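One chain of protein is taken out of this complex; the other chains stay put.
And then subunit A:
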Amino acid sequence: MANSNLPRRIIKETQRLLSEPAPGISASPSEDNMRYFNVMILGPSQSPYEGGVFKLELFLPEEYPMAAPKVRFLTKIYHPNIDKLGRICLDILKDKWSPALQIRTVLLSIQALLSAPNPDDPLSENIAKHWKSNEAEAVETAKEWTRLYASGA
């Protein structure tokens, strides 16, 4: 049912994601529901997440592209803007969404968020506190979590 009247935009975006994937990002639609994507983002180099493979899920709601995709980390990650449920604090997923943005740009923004954690706008209060009080230690924890949970095994 969900796949029968898939907007052409979604089909096009999917084709482009598969044919020209962004570096370090892969997204492929589920067979059962073309609005549901399995996403993998490689931890950016020079970040505490380097070497990690992070799984996410992305869903295009009925209103898409008038409404933002819903994205969530499935892999546990130690990041001040990502909570324990994997929800992401990113303005373009909420009030700064624009229909000119796409799946690709959203995933690139999330990849950029991994490179630039922002503890001043936290989703995980504890992690943000840790980040602000002792950044070196927080980064170490993030690296450790990357090894523990995102090693790709």
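Keep in mind that, in the parts below, a contact is a pair of C-beta atoms (placed from the backbone, for glycine too) under 8 Å apart; a residue touches a chain by one contact, two chains touch by 3 or more; residues count from 1.
Keep this in mind: contacts and distances are computed from a predicted model.
S.K.: Quick one: the chain not pictured, UniProt calls it what, "Proteasome alpha-type subunits domain-containing protein", "GTPase Ypt5", "Exosome complex component RRP46" or "E3 ubiquitin-protein ligase"?
M.R.: Protein name of the absent chain (UniProt record): "E3 ubiquitin-protein ligase".
S.K.: Among A:Ile25, A:Cys89 or A:Leu114, single out the residue that touches the unshown chain.
M.R.: In the full complex, the listed residue that touches the missing chain is A:Cys89.
S.K.: On subunit A, what residues meet the omitted chain?
M.R.: 1-2, 7-9, 12-13, 16, 30-33, 36, 57, 59, 61-63, 65-67, 70, 72, 83-85, 87, 89, 91, 94-96, 98-100, 102, 104-105, 121-126
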